[in-house]
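All protein chains of the complex are present and in place, except for one that has been dropped.
Right after this comes chain A.
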Amino acid sequence: MKGEKWNYLYLLPAILCCLFVLIYPLFYNLQMSFREVTFVTLTRGGSPWVGLSNYRSTVHNPVFLRVLFNTLVFWLGSVTVQFVLGFLLALLFSKSFPLNYFYRALVLLPWFIPLTVSGTVFKWFFSGETGLINSLLLGMGLISKPIPWLTSPRLAIYTATLANIWLGIPFNFIMLFTGLQAIPIELYESARVEGAREWQLVRYITVPLLKPTIFLTLVLGSIFTIKVFDIVWVLTGGGPGEASHILTTWAYSLAWQRFRFGEHASVIGVTMLLISILGCLLLFVRRHWRAE
């Protein structure tokens, strides 16, 4: 066909966008992580090269271990509970019952509410004296004094994880629900004829056939969870003190509250390393899946 070379121009918008928001930020952060950058040198240039000193001070920062621990709690807590709830919902909604179609839209709702709204609502829910959760528990006589959901340095990250679980249910639900639709119904019918019980159907038909989707959901869910910023930022701001920072919020506060851009870039470096590992896992899972 004539002029086929020009057809590459169609891809140009995506390439330019990726250069702007992917390649350039990656390399800029990388070089910034080897420099000592203040707000003045950020905008005017001339920040000195300091080698690995940013990485050293990040790793030796007492907050760092806490942040790693928080990220681990936040990640594992979110991904496992979201997955279990999403899976149960997907199993339920793949059967017929009244209002199924309408309810599905409601289950997806948390995905589309602005994160600042969800964050603020949960901030009220979990606040100490007038929070909805404490009012409920106190009113029912289950606790005798308010639980410091957000003000206790020990508890805050678990509270943030609870909020994030709510946010992640729609993604897990719809992934697994879509996966379930692809399983031929005859398989269940013939197993039922042979006298299999409901849980056996799940155990011996659903789970094995759904394995690729399950892996994909878990790995994608992990990547999304490591990337989370808004909900934690709105809910706790990384506080009290720096007790509930995860990697992303800590990186943000280092740059935009303390103006230590070099260390900020090194924290992003650590985050990217973690995400790259998950990204490789994702590629592996998808290749494995295609091969099947």
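Note that in this section contacts are C-beta pairs under 8 Å (C-beta built on N, C-alpha and C of every residue); 3 or more make two chains touch, one makes a residue touch a chain; residues count from 1.
One rule holds in what follows: contacts and distances are computed from a predicted model.
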item: Candidate names "ATP-binding cassette domain-containing protein", "Cytochrome c oxidase subunit 1", "Carbohydrate ABC transporter permease" or "Membrane protein"; UniProt protein name, chain not shown; value: "Carbohydrate ABC transporter permease"
item: Candidate in contact with the missing chain, chosen from A:63, A:89 or A:243; value: A:89
item: Options A:28, A:69 or A:284, residue touching the unrepresented chain; value: A:28
item: Where the missing chain touches chain A, by residue; value: 1, 3-4, 7-8, 10-11, 13-18, 20-26, 28-29, 32, 42-43, 89, 92-93, 95-100, 103-118, 120-125, 127, 129-130, 132, 135-136, 138-140, 166, 169-170, 174-175, 178, 216, 220, 223, 226-227, 229-230, 233-234, 248-249, 251-252, 255-256, 261, 264-265, 268, 271-272, 275-276, 278-279
